[in-house]
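Below is one structure, written out as structure tokens, with a few remarks after it.
Here the complex is missing a single protein chain, while all its other protein chains stay put.
Take a look at subunit A:
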Amino acid sequence: MTNILAPPPVQPIPSFRLPWFVRLVLRQCWLMIHLLFSIYQFGSHFLQVVESYIISLGLLQSYQNLQLHNLRHLAIVVDSEEARNTLKVKELLHWVSKIGVNYLTLYDMEGVLKKSLDGDLSNFTSGMTVKLLSFTDGKGGLAKAASFLCSKYQNDELTSYNMKDPKITESEISDALNAVGCGGPDPDLLLVYGPVRCHLGFPAWRIRYTEIIHMGSLKSMKYGAILKALFEFSKKQQNYGS
């Protein structure tokens, strides 16, 4: 959580509508509300930190044996500014592989991780498959798949007598994404490391039913928080709409 006590930006109130003293009072009230909000957030964050420490010290019985069979694929979104801290990222990778995750997708919007984690990751991933993604793999990947399908359609239909309208199925799109190199499994759980709960452009096609958890800032990451997220995930049951 960064800058929890810094006030957010102020929208200018049109000056022809309200007298200056009313604007002043409104602004003071607004700052007061945000101050109370910050105090609440601070308290809640503090309790979460305490809980993480208790969990990582192994004091809670229920966290002893994590059931990970529902978690085939984990994904992590890291804010690009925080992703520049390569040591922290590597530590995170090490923790995740220690817990026993088999397949991990790491995403950062600007592609910082693709550049910094270029080399061999096996030192701290011990058998865990790691894939790196950035913003262009999201919407750009779907555009490439669309071009692929479009070309295929035109090659099939342009010379035929009765040209039918294209009818594309979702599985054809998944296949096309694989064909253009932007495919991949759907993550079961997505952890977001950054100040805000936002997936920042993670490939849309894959996060239909993904549980999205906000972990807070990368520089204050806690091992206990990851255990808690995985524990909460293992208890989840999805209806898939029915």
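Everything below uses one rule, namely that a residue touches a chain if its C-beta (ideal position, glycine included) is under 8 Å from a C-beta of that chain, and two chains touch if they have at least 3 such contacts; residues count from 1.
As a working rule, contacts and distances are computed from a predicted model.
Q: If you look up the hidden chain in UniProt, what protein name do you find among "Alkyl transferase", "3-methyl-2-oxobutanoate dehydrogenase (2-methylpropanoyl-transferring)", "DNA damage-binding protein 1" or "Splicing factor 3B subunit 3"?
A: "Alkyl transferase"
Q: If you put the missing chain back, which residues of subunit A would it touch?
A: Interface residues of subunit A facing the absent chain: 8-11, 13, 26-27, 29-30, 33-34, 37, 41, 79, 109-110, 135, 138-140, 142-143, 145-147, 149-151, 153-155, 157-159, 165-170, 173, 194-201, 204-205, 207-214, 238, 240-242.
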